[in-house]
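Once you've had a glance at the structure underneath, I'll fire off some questions.
Missing here: one protein chain of the complex. Every other protein chain is in place.
Labels for the chains are A, B, C, D and E, by order of writing; each one numbers its residues from 1.
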Amino acid sequence: MSNTPISRFEPPRLEDLPKDIAERISAVQEKSGFVPNVFLALARRPDEFRAFFAYHDALMEKPGGLSKAEREMIVVATSAANSCQYCVIAHGAILRIRAKNPLIADQIAVNYRKADITPRQTAMLDFAMKVALQAHMVSEADFAALAAHGFSDDDIWDIAAIAAFFALSNRMANVTGLRPNDEFYLMGRVPK
Amino acid sequence: MSNTPISRFEPPRLEDLPKDIAERISAVQEKSGFVPNVFLALARRPDEFRAFFAYHDALMEKPGGLSKAEREMIVVATSAANSCQYCVIAHGAILRIRAKNPLIADQIAVNYRKADITPRQTAMLDFAMKVALQAHMVSEADFAALAAHGFSDDDIWDIAAIAAFFALSNRMANVTGLRPNDEFYLMGRVPK
Amino acid sequence: MSNTPISRFEPPRLEDLPKDIAERISAVQEKSGFVPNVFLALARRPDEFRAFFAYHDALMEKPGGLSKAEREMIVVATSAANSCQYCVIAHGAILRIRAKNPLIADQIAVNYRKADITPRQTAMLDFAMKVALQAHMVSEADFAALAAHGFSDDDIWDIAAIAAFFALSNRMANVTGLRPNDEFYLMGRVPK
Amino acid sequence: MSNTPISRFEPPRLEDLPKDIAERISAVQEKSGFVPNVFLALARRPDEFRAFFAYHDALMEKPGGLSKAEREMIVVATSAANSCQYCVIAHGAILRIRAKNPLIADQIAVNYRKADITPRQTAMLDFAMKVALQAHMVSEADFAALAAHGFSDDDIWDIAAIAAFFALSNRMANVTGLRPNDEFYLMGRVPK
Amino acid sequence: MSNTPISRFEPPRLEDLPKDIAERISAVQEKSGFVPNVFLALARRPDEFRAFFAYHDALMEKPGGLSKAEREMIVVATSAANSCQYCVIAHGAILRIRAKNPLIADQIAVNYRKADITPRQTAMLDFAMKVALQAHMVSEADFAALAAHGFSDDDIWDIAAIAAFFALSNRMANVTGLRPNDEFYLMGRVPK
Partner (left out) sequence: MSNTPISRFEPPRLEDLPKDIAERISAVQEKSGFVPNVFLALARRPDEFRAFFAYHDALMEKPGGLSKAEREMIVVATSAANSCQYCVIAHGAILRIRAKNPLIADQIAVNYRKADITPRQTAMLDFAMKVALQAHMVSEADFAALAAHGFSDDDIWDIAAIAAFFALSNRMANVTGLRPNDEFYLMGRVPK
């Protein structure tokens, strides 16, 4: 399996990368112990790479009303609805780690309605799925349902923006045939 | 989590079970080290339990042109299409073990078209998904496509019957809220 | 038409059948005056035949909160949603007889929402259709709606199990191209 | 059942009808032995009644490359796809009579792909269903497929126009809750 | 572009038209300054032409509880749902003129839920879309929702009938490849 290409589109050679991109990739490698394939595959297009990760970080790393685990729940649920192998498997790993819960990612990927989550989180995912699958039907009733669970307007923007960003990400991963790194499958499953 | 009910319908007490059912449950516990929840949940209805497992064994345990791992691939792919948490997680575990492959179940659950399987197995799963999702459209062209990959008429019956049996199983698990045992999540993921 | 094969898969010769299966077929022939094709087609696989009819009888013949006509309503409505010619036509006949109503089967097959049934039966079929078509969306709200019509938890299991069993049955009939016997079309239509 | 209203919208009294409409209704009663409910229900709107039946007759009664039975096949198949009780049951009766075949209507209503029809008729119904369900996808490839079965451009117009007219008719019947007359259910089923 | 055929089916020559049809076409040309292509394309079938325009006029030109602009809203919304280029573009023009609003047609064509219309008009279009897309699900709850906005039973018939008539019209335009006249695109956009 180690010889399987990571994407249908050949990634650039590391030595050919612009400096800022090479540095970002080094940093993630140092932190994670490996380079998630999405970094290599998108590096084929430096400007898109920069915009993609700037957008990602603006949504996933900033402070806000949603916990980091909750943001990953949105990624896993909507990426499963889009049948995106890379995102479900990679972000499933991140979700397990951030939620400190080895079961949650598989539960949410298959059917979040039956996962071990709170009613507030179910409402969050109901809305994220509506954004992913039929955003044109979103109405004031959806905002009211979220407000009843204590979500602010900015929280709602965050939920929508994460679902929307992974609508982009899932499509790119599916078209490019982006392969999840083998490392992701076991991450966060075995208690340390 | 250990106190979460295994099903929306209360399972019978072990001591109240008919003898043949109690014996089957003992046997599986001895073999697996735990009792998969499907056995306890269905034991609420002894006649249905007997028919269910007789049918299951007739399809999954008998000899035939499909390997046991391939049969589990059909279960995982179609159960994911039906968003059945119990079946994806429990049979994902069995698939990992039977295929001796820690990655295959997650790949197939999310998008079998991009899994590490052979073209013959992809054709098998294309057909299984058609049986699961739009069996009324099955035509001679589907039989011909399978025959071109070397599947016999009896193999085709097997593929269809497994997809059909889990159409039943997925629906019962979804309605009863059947919870996958915690043990399944990690099974077959760590090389021994 | 009498020479049209009853199934895409050649049925076994009667003289080759295991004794228990031959006896079951004789019994049904004696009772009905003909052998419904499903018995012959499934006899190709004796173990599956036995499990199939054991399951069928456990759901359709036992006592319970649903009348036998109501169980056949579930079969007809969900089989029509699955475009299963054999099940709609054969069980339509049985429904006409059990309900003593020559119109009810055609009404339910096309649009049960406009059939001559009670609101309780409409609620029953709403749920059966949800089990047939999107069981993963079943939630406590569905159980509450049924309870409001007086259905017990065991009745709800029965509705779900019948819809689930015919999810299996419809798929097998569609894949095998199972042909309804000519006798079914007129049964129960002409007052005696 | 004889007291069930024929439509959600009260039909006009026969004595209040414009003369031409009263005559048309008398004529059909004389010919059929009863008045199909569609005549009474639409008479509530005389101008729409006249346009409706003028359109109907222009498509269903004129000479052309499609036999009258074939035209009724299109009605039954597309009306079943639209879950229109009135049209499936009433035109099912007409189809049985015109095709002199007591089985054909039920077969086509449930799944025309498995009905006792010719490959040419299957191609005709494939196209009619595409017109009924996704006309915006019709392309030159569809015309070529029909031409290969000997359909002329005017035959293709006829197939499309019948499917389109019953798209209208099915919607009106569904919204008005138009009830099929009891007489239709048995018509054409019993050999004379 | 001026040489692009107006339809996949060759229209008749003007000099060959029956007198009543020629006169209708002359009248519309005098009034509009050009002949909308639907008149030429349908003239290929004089009887269908007559029934089509009689039906059209009975619904769109008569007095009633819906304003003429509201009727065109129904046409534009449902025709967009059916991806009918001719009807969206031609009736979009008529809607702009009748509503004296240069923005409304494009808004409704893309997503009527976000158009500059009243809640009553939104309810009207919700129902029209249900008739267009899933008329078999229409129930008393839909009638009650419309009544709450002041729509009478006859208004509801009108909404349904317009949606149903354009279900027919959209399908014919899509199958015949009916081309919108260039004149429609700009009509009603520029204040006079």
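Keep in mind that, in the parts below, contacts are C-beta pairs under 8 Å (C-beta built on N, C-alpha and C of every residue); 3 or more make two chains touch, one makes a residue touch a chain.
Since this is a predicted model, take the numbers as computed values, not measurements.
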{"item": "In the full complex, displayed partners of the excluded chain", "value": "A, B, D, E"}
{"item": "Touch list for subunit E against the chain that is not drawn", "value": "1, 4, 80, 83-85, 88-89, 92, 102-103, 106-107, 109-111, 114-116, 174, 177, 179, 182, 185-186, 189-190"}
{"item": "Those residues of subunit B which, in the complete complex, touch the missing chain", "value": "111, 113"}
{"item": "Touching residues (missing chain, whole complex) on subunit A", "value": "8-9, 44-45, 47-48, 50-52, 54-55, 57-59, 62, 82-84, 131-132, 135-136, 138, 143, 153, 156-157, 160-161, 163-165, 167-172, 174-176"}
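The rule is simple: only the chains that are shown with their structure count from here on.
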{"item": "Chains touching both subunit B and subunit C", "value": "A, D"}
{"item": "Same-site or different-site touching of subunit C by its copy subunit D, using the half cut", "value": "same"}
{"item": "Centroid spacing, where centroids are CA-atom means, of subunit A and subunit B in whole angstrom", "value": "28"}
{"item": "Interchain centroid distance [CA atoms averaged], subunit B/subunit D, Å", "value": "44"}
{"item": "Separation of mean Cα positions, subunit E and subunit D [Å, integer]", "value": "24"}
{"item": "Residues of subunit A whose C-beta touches two or more other chains", "value": "111"}
{"item": "Graph class of chain-chain contacts, one of line, ring, star, complete, other", "value": "other"}
{"item": "Every chain pair in contact, whichever chains are involved", "value": "A-B, A-C, A-E, B-C, B-D, C-D, C-E, D-E"}
